[in-house]
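Removed: one protein chain of the complex. Kept in place: all other protein chains.
So, chain A:
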Amino acid sequence: MLQVQDLTTSYGPVKALDGVSFEAPRGKITAVLGANGAGKTTLLRTVSGLIRPARGAAYLEGADLTRTPAEAMPGLGLSHVPEGRGVITELTVEENLRLGGLARADRSRPADLERVYTLFPVLSDRRRALAHVLSGGERQMLVIGRALMATPKVLLLDEPSLGLAPRIVAQIFDLLRGLVESDGLTVVLVEQNARSALSIADFGVVLNLGRLIVHDDAATLAADEKLRHAYLGF
């Protein structure tokens, strides 16, 4: 579904991403793991067109994403939820959601809003409230809901568990799993929290200092004690 080929991104002389290739298959969750500075966020930012790569490409159904401006991504079926959640706190909950649906040709239909509200009843209670008042978990639900408004084929999620209580993380991951199974959504999940991520992912990619170390089944990675100690911290 999403093919990353030989992707290399440099910040000046530093290669943040060095020749990374893998494929995230359709209807599966691929977890991208690794320590701080491994290049996980850079990978997502390069795939979604926020940074130009020095070399390589990323393909979604044949279209090269790295040669496409970021604002064209939702139209191609890719939604990127950036690190730090990306809630626009000055807008209301419903305005954030509506914004997510605007990129589509048919614009956001009320039915989609209702679907997101059904998925996340907490948001439904706060439609008119400024997103500013939401808790961390609610913000994460809001940005996932907002990304779903564009009915993406591929969802890139950057550290959704960051700063959230384990119970909330479990809730959000369950919901993601459900979406993948019901809608056939393809998810690329960047996580520091490798243990939780591998528990819901189908596949895992481990990065270290910009290079791909291993790409395998999530269960295989979770069972590899050496790898866990060396790169995953559990």
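The definition used in the following text is that contacts are C-beta pairs under 8 Å (C-beta built on N, C-alpha and C of every residue); 3 or more make two chains touch, one makes a residue touch a chain; residues count from 1.
Operating definition for what follows: contacts and distances are computed from a predicted model.
*Asks:* Looking at what's absent rather than what's present, what does UniProt name the missing chain, "TldD/PmbA family protein", "Sarcosine oxidase alpha subunit", "Branched-chain amino acid ABC transporter permease" or "Putative transmembrane protein (Alph_Pro_TM)"?
*Replies:* Listed in its UniProt record, the absent chain's protein name reads "Branched-chain amino acid ABC transporter permease".
*Asks:* For the chain that's not shown, point to the residue among A:L91, A:A170 or A:L209 touching it.
*Replies:* Of these options, the touching residue for the absent chain is A:L91.
*Asks:* Touch as defined at the start, partner being the missing chain; which of A:A150, A:V180 or A:L212 qualifies?
*Replies:* Only one listed residue reaches the unshown chain, and that is A:A150.
*Asks:* Among A:A103, A:L123 or A:V190, which residue is in touch with the absent chain?
*Replies:* A:A103
*Asks:* Among A:G37, A:G75 or A:G178, which one touches the chain that has been omitted from the display?
*Replies:* Only one of A:G37, A:G75 or A:G178 touches the chain omitted from view, namely A:G75.
*Asks:* By the contact criterion defined above, which parts of chain A meet the unshown chain? Give residue numbers in ascending order.
*Replies:* Contacting residues on chain A, toward the hidden partner: 48, 50, 69-75, 79-80, 82, 86, 88-91, 95, 98-100, 102-103, 107, 146, 150.
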